[in-house]
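Just one protein chain is left out here, and the rest sit where they should.
Chain IDs A, B and C follow the sequence of writing; residue 1 opens each chain.
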Amino acid sequence: MPVGYVQIPVGVAGPLLIDGEEYTVPMATTEGCLVASTNRGCKAILMSDGARSVVLKDGMTRAPVVRFSSAARAAELKFFVEDLLNFDTLAVVFNRSSRFAKLQRIQCSIAGKNVYMRFTCSTGDAMGMNMVSKGVQNVLDFLQSDFPDMDIIGISGNFCSDKKPAAVNWIEGRGKSVVCEAVIKEEVVRKVLKTNVAALVELNMLKNLTGSALAGALGGFNAHASNIVAAIYIATGQDPAQNVESSHCITMMEAINDGKDLHVSVTMPSIEVGTVGGGTQLASQAACLNLLGVKGASRDSPGSNSRKLATIVAGSVLAGELSLMSAIAAGQLVKSHMKYNRSSKDVSKLVCPS
Amino acid sequence: MPVGYVQIPVGVAGPLLIDGEEYTVPMATTEGCLVASTNRGCKAILMSDGARSVVLKDGMTRAPVVRFSSAARAAELKFFVEDLLNFDTLAVVFNRSSRFAKLQRIQCSIAGKNVYMRFTCSTGDAMGMNMVSKGVQNVLDFLQSDFPDMDIIGISGNFCSDKKPAAVNWIEGRGKSVVCEAVIKEEVVRKVLKTNVAALVELNMLKNLTGSALAGALGGFNAHASNIVAAIYIATGQDPAQNVESSHCITMMEAINDGKDLHVSVTMPSIEVGTVGGGTQLASQAACLNLLGVKGASRDSPGSNSRKLATIVAGSVLAGELSLMSAIAAGQLVKSHMKYNRSSKDVSKLVCPS
Amino acid sequence: MPVGYVQIPVGVAGPLLIDGEEYTVPMATTEGCLVASTNRGCKAILMSDGARSVVLKDGMTRAPVVRFSSAARAAELKFFVEDLLNFDTLAVVFNRSSRFAKLQRIQCSIAGKNVYMRFTCSTGDAMGMNMVSKGVQNVLDFLQSDFPDMDIIGISGNFCSDKKPAAVNWIEGRGKSVVCEAVIKEEVVRKVLKTNVAALVELNMLKNLTGSALAGALGGFNAHASNIVAAIYIATGQDPAQNVESSHCITMMEAINDGKDLHVSVTMPSIEVGTVGGGTQLASQAACLNLLGVKGASRDSPGSNSRKLATIVAGSVLAGELSLMSAIAAGQLVKSHMKYNRSSKDVSKLVCPS
Partner (left out) sequence: MPVGYVQIPVGVAGPLLIDGEEYTVPMATTEGCLVASTNRGCKAILMSDGARSVVLKDGMTRAPVVRFSSAARAAELKFFVEDLLNFDTLAVVFNRSSRFAKLQRIQCSIAGKNVYMRFTCSTGDAMGMNMVSKGVQNVLDFLQSDFPDMDIIGISGNFCSDKKPAAVNWIEGRGKSVVCEAVIKEEVVRKVLKTNVAALVELNMLKNLTGSALAGALGGFNAHASNIVAAIYIATGQDPAQNVESSHCITMMEAINDGKDLHVSVTMPSIEVGTVGGGTQLASQAACLNLLGVKGASRDSPGSNSRKLATIVAGSVLAGELSLMSAIAAGQLVKSHMKYNRSSKDVSKLVCPS
């Protein structure tokens, strides 16, 4: 089927020290300065005892839309599938789709006589979209007997929501929800990031929080999470179309220890990754996953490889945010440099990631 | 700098007949069925006299954030830069950044004593982010003399808004704003798309409009625009991190000619593409641009190559929407097939793009 | 404390036939045509065998924000309060705030080292904000012993979310979530609403779904729900400041019975009403509640009065949507009337509600 291949340069950033382990992070991008910038962030984290992460949630979703002749009947379906007494039965039916699929929740949203059932399930080390779609199909077939008047409009009704910016993912999460943090020492902020804690804290408040609020942002309370997510996704054979919601991120920067040090964190509710299936099987992508030590399915604990990959994505975003935010905060200097006839090319390079 | 390369398979969809020309569209994706699905949409369009597009707007943006000691002063800056009497002066200063940069507008948003100035300018055949950043820096330097108390917090204050889902791009546009349409004949809907007009119109209303509304979507009123945008962006050396907003799209499907035929359209306000610079210079990516006949800068009419690329992206999204929506609308059939023990793999394949 | 009173004219619309009962709906508004318009909608519903409603959910929310020294600790709190094994204990503590308070759920959202705990509980016939606030305070005091390092930043952290447009209410609901529907016969659409089914269905798709999507609306997929909600809230002593989210509504209009009749519905996830406490005790407001037969607390089934009031609000919104949408759909006629020198005042009156 393919008529050929495009080659994307892969650079590596790191070592990224996160949860006590060091990783060399592969980034596929045509923008060299993005790797350099992320690398600087990794250095700042490494010199500050590393980053720590927590996987807050792990479940892929799919939401079919079905229609009835009345809202009354639509409500009956909602009450039925949301009734905990029916959960075990529906889970058994759903989980037949795969030995890794474990149904977690069914959340229904109603618009008149139409019902949108958002199924959430764990999917082992697979990103899990097909697994979920099959499970959903199983449940729809099963429900048809109790609800013969249920008209299945579509296996996906966009309440999932896949590859679109949607509040439901931002609030409920999709795939892996991860928070990653680090404490950057004052000296490191000054020497490695070439700025200071106060400037970073203020820039974060005015740009990532206030500026995004004014722009009507949805889950976009960061500087350039999408850059890092896209680069790692392409390198490791993930679905780059999913970086729409996978890059949802709120970056927080707070001064601690009497304003001396910086607490920085990224909270990302919808990192959709897998270490088996899809593009992960291609040679160069598999090599990148091996470089991270997360290739394939985890025998001992299914899902641990994909969860680890999600934390590496978050940790790399943390590094990327630190570096770009510092470059912007130091912009004043840069600016004066320009006046002194330094190459304005460097300037644009420094800030090019965002 | 790069330690190696990842290879992404490239498939071609087409011919895509749009605005009287036929294109073979390169798509870099690890998901074969995405190319097949888009190809089916191209066929439906080709058999229906092709698609037509209009570029509604063309301008890249960047919004620095500056701070004053009072909102009163912040307002003075807003009034100054938005005053048409000052526009020519500011444009001259801004346009020094490149012979292709042409300032179009400065829109200010205020949060207390902080001002976010959203600069919009045309950028020839370049995507234009660096061009705009330099122009913005020029204007900031210039304004400093009239507003010495202006504290430049950051060259980007997220009101731009780059690589985040933000209403400002959805409403004002960023890069190329394109609408693309086609009239699909009843016969083609039946024979090529294996469904019918009424089913498609209803699915579009319940999934792309209603479902996305329930999900709290922002610019995500489509089935899977992001899949097509990402695949073409990677193939042609665009910035894949920008598909966050480049895939903003509202898909409309309306029955016409007494319900016999289908009018389908995609409206995409923020397609950020270029045919020069960045990844477009790499061998395989350049080859893909050549395949489309839009490589490099247009001598005769600067910007026409990048605008044409934007219309091809929109046209391909139109094809992708037609095919996936049809696959979902035909799901009922597929479903019954499953009951008759057909491979459920095919099912997931058919709907895998979304 | 009060220095005086303002008088708001009260008109009545109805009878509103919903769930088999007829109500005379009091509307406090200075805009006479709003009552007349709603009244016309009630007539259309009455002539079509009435409206039916379902209360999908009933729970008031409050979300305090607390801070820890690390995201790791923040995650521990999240896991603790979301652990079903701890729910009963927390519920006992929470429910001490009132004999009507019944904790339903605690949903945590994290931003770095900060936790936002969204408490949902049923509140009998009271709107319930104070009840919830006290319950939350009880739980915070209780948690402090297990989490002595928990720094309580605020009893409300805006993840509640009260009196602001927020996706969390639109998706999760706040107060009463109600869906209300009716089938309007073709003849009634023609004779009472002066338009036709096809025109209404198309207008709803282009205005309430598509137009709102383009505007970047959040929960605003309707014509003028806020008009009716505000009028009834003021008449019955509700908190008019809450109509921000109480008027969240998606209006659906679909042709049924081979396009002959109209299925219309409104789905409103956050109707925040009470029949005891606050403004419901004032003489004129109490009279309006009595007019509806829902004054005070229900002895037999606590909460049934406030739930009934919520359904009446939804039913009235249904009537209001039907009438205004019809007036707009018939605008063409109106327009020609203008050309023939009819008073343009009538025109503006007819469409004035929105």
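Just so we're on the same page, a contact is a pair of C-beta atoms (placed from the backbone, for glycine too) under 8 Å apart; a residue touches a chain by one contact, two chains touch by 3 or more.
Values in this document were obtained by computation on a predicted structure and should not be read as measured data.
**Q** Which of the displayed chains are touched by the chain that has been omitted?
**A** A, B, C
**Q** Considering the whole complex, which of B:Ser265, B:Gln285, B:Asn305 or B:Ser323 touches the chain not shown?
**A** The single option touching the absent chain is B:Ser265.
**Q** Check each of C:Leu77, C:Ile106, C:Cys121 or C:Ala167 against the chain that is not shown and name the one that touches it.
**A** C:Ala167
**Q** Considering the whole complex rather than only what is displayed, give the residues of subunit A touching the chain that is not shown.
**A** 167, 170-171, 205, 209-210, 212-219, 221, 250, 252
**Q** Of the residues in subunit B, which ones touch the absent chain?
**A** Within subunit B, the residues touching the omitted chain are 52, 54, 56, 69-72, 74-75, 78, 109-114, 167-168, 170-172, 179-181, 216, 218, 250, 252, 254, 256, 263, 265-267.
**Q** What residues on subunit C make contact with the chain left out of this view?
**A** Here the touching residues of subunit C are 1-12, 26, 28, 30-32, 35-36, 63, 65, 67, 109, 111, 114, 116, 129-130, 133-134, 137, 140-141, 152-171, 202-203, 206-208, 210-227, 229-231, 234-235, 237, 239-244, 247-248, 278-279, 282-285, 287-288, 328-329, 331-332, 335, 338-339, 344, 347-348, 351-352, 354.
Assume only the chains that are shown with their structure count from here on.
**Q** Sort the chain contact graph into one of these: line, ring, star, complete or other.
**A** It is complete, because no pair of chains fails to touch.
**Q** Tell me which chain's centre, taken as the mean of its C-alpha atoms, is farthest from subunit B.
**A** The most remote chain is C.
**Q** Rounded to the nearest whole Å, what is the centre-to-centre distance of subunit A and subunit B, using the mean of the C-alpha atoms as each centre?
**A** A distance of 21 Å separates the two centres.
**Q** Which subunit C residues touch at least two other chains?
**A** Within subunit C, the residues that touch at least two other chains are 167, 170-171, 216, 218, 250, 252.
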